[in-house]
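Structure, as structure tokens:
All protein chains but one are shown in place.
Here is chain A:
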Amino acid sequence: MNNLSIFEVPTYGEVTLCEVDGKVHSMHYEFANIAAFTNSLETHPNIHITPNLLHRRSDEGKSVFVTVDEPFLKRLIHAYYEHGMIEMLNTAEEFGPSYLKNIVSVVFLVLNGVKILRNKLTSTTIENDLTLMSCISHTRFWMTSSIRCIAWDSYDIKIAVATCDDAIRIYSHNSNFIPILKCKQQKNITCLAWRPFSNSELAVGCENGIFVWNIDQTSMITRPSINNASILRRINHVPVVSIAWSPTGDILASAAARDPSILIWHVERNETSTLSMPGSHGNCLVKWSPRGNKLLTATVERVFRIWNCETWTSERWNVLTGRIQACCWSPCEGIVLFVSNTEPIIYALSFTHLEMIFATSENSATLATPLYDLSRGEIDGVIIGGTVQNMEWDPRNNIVAVLFQDTNYVAIFKVTIDPTIHLNPCCLVAGVPDEKPVCISFQGNFEHGACLSIGWSSGRVQHFPIVRPEATTSSSIISKEFYNSSSFHNSGTSFKSP
């Protein structure tokens, strides 16, 4: 099994800009200019989320006003509406009359007792929602980073950027008009997904549920109102941590960290079907295969499942330790790569050759293949690798990007599938010194090869193109390539048999 030591480490102070014709280009961050190497990003939007762009929902605004003495009841009502029940109880305990203080302290005691009991019964620690979301999220420093997640539209040059002020900004090519999607109920965004074949619908997973925004392309309204969004919410299905549209765009799958069921939504009807997963306490990941034949769902424990979307039967799999942190499907959907949150190893599962997932026990694989060792290590004084935060596979090319939890380089691999799956190191992407990568997303329709967008801790979004000489702009060839990719397959011999 290969490891990261064969990667070439970028020079300190240089920003990795692009890979053109197999050659990686980097420049000193003060003079970085990608146009010197390729003009493939001419129409791409420049994105930099600076602190003054953010409109935080915190109490910053309050400091401008002189505090006034409010009646106790009014204060309680304000606390309830602005911060919820617990804060109202805290206010009552702090400012209320003595008998109320006693009652509230009893309520807190009971709540704590219930919490302890639940902890004992479920044998897992009941974490705060935000902590849990932060742990599960595919974004590094989710809690503090100004960029929470990014998502490319699969057809247009259009990217959605969710920020820590609970807003989503839509950047399009050749346009300075940036719609901002924000509403009061949309708090703590965890994931974004553009609806296929719609051009204008964006699903947003957040603490309170799912918001499906319908953005009128012809409208020049900067802040569309909540009337432009459908709210998909179920009482127990919170916080939503992962969403995925089926490739036909008909249905939406969602996973919530505290709900053992995966919900499949018919968005317009606001109706759901449930994929029940007995024994789990919550889910952290849903990922549809590119052609919609399979759906990977992962629980917050060791179990993950691969569903056959025709019959909705599932194959149950376990990781050795921890839970699935990230996974990605190959464009031919014959292979899925996954990593756990505790082990720095990329595993591969294949079901192209013998349809192993749904085959009988005699000819099916029972073990995934460890593919690449990403253990943390030091090369020329630079620390790279470690456990993985997120991993993405370009929808049209065999290129995989890996974002690490603790180190500051994004690793890019080129994948060969035929005859056996193999990850070949391509390059490490470095940002400006002190910048840390927080999230990644591939542009699905980049005509010159592959384009990885990286959100950095500074609020900058970098587009890293991998320009291939043979890449053509002809859509017919691209689609031909996409459909012919079903001929890729992995040899069954690379998997351990039971």
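Please note the rule applied: a contact is a pair of C-beta atoms (placed from the backbone, for glycine too) under 8 Å apart; a residue touches a chain by one contact, two chains touch by 3 or more; residues count from 1.
Throughout what follows, contacts and distances are computed from a predicted model.
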{"item": "Hidden subunit of the complex - UniProt protein name among \"DNA replication complex GINS protein PSF3\", \"Nucleoporin NDC1\", \"Eukaryotic translation initiation factor 3 subunit L\" or \"SAM-dependent MTase RsmB/NOP-type domain-containing protein\"", "value": "\"Nucleoporin NDC1\""}
{"item": "Touching residue (missing chain; options A:Tyr12, A:Tyr81, A:Phe177 or A:Phe197)", "value": "A:Phe197"}
{"item": "Listed residues A:Ser26, A:Ser40, A:Ser145 or A:Ser261, member touching the removed chain", "value": "A:Ser261"}
{"item": "Sole residue of A:Asp21, A:Glu42, A:Glu310 or A:Glu378 that reaches the chain not shown, by the stated touch rule", "value": "A:Glu310"}
{"item": "Contacts of chain A with the absent chain, listed as residue ranges", "value": "155, 197-199, 248-251, 261, 264-276, 292, 309-313, 475-476, 483"}
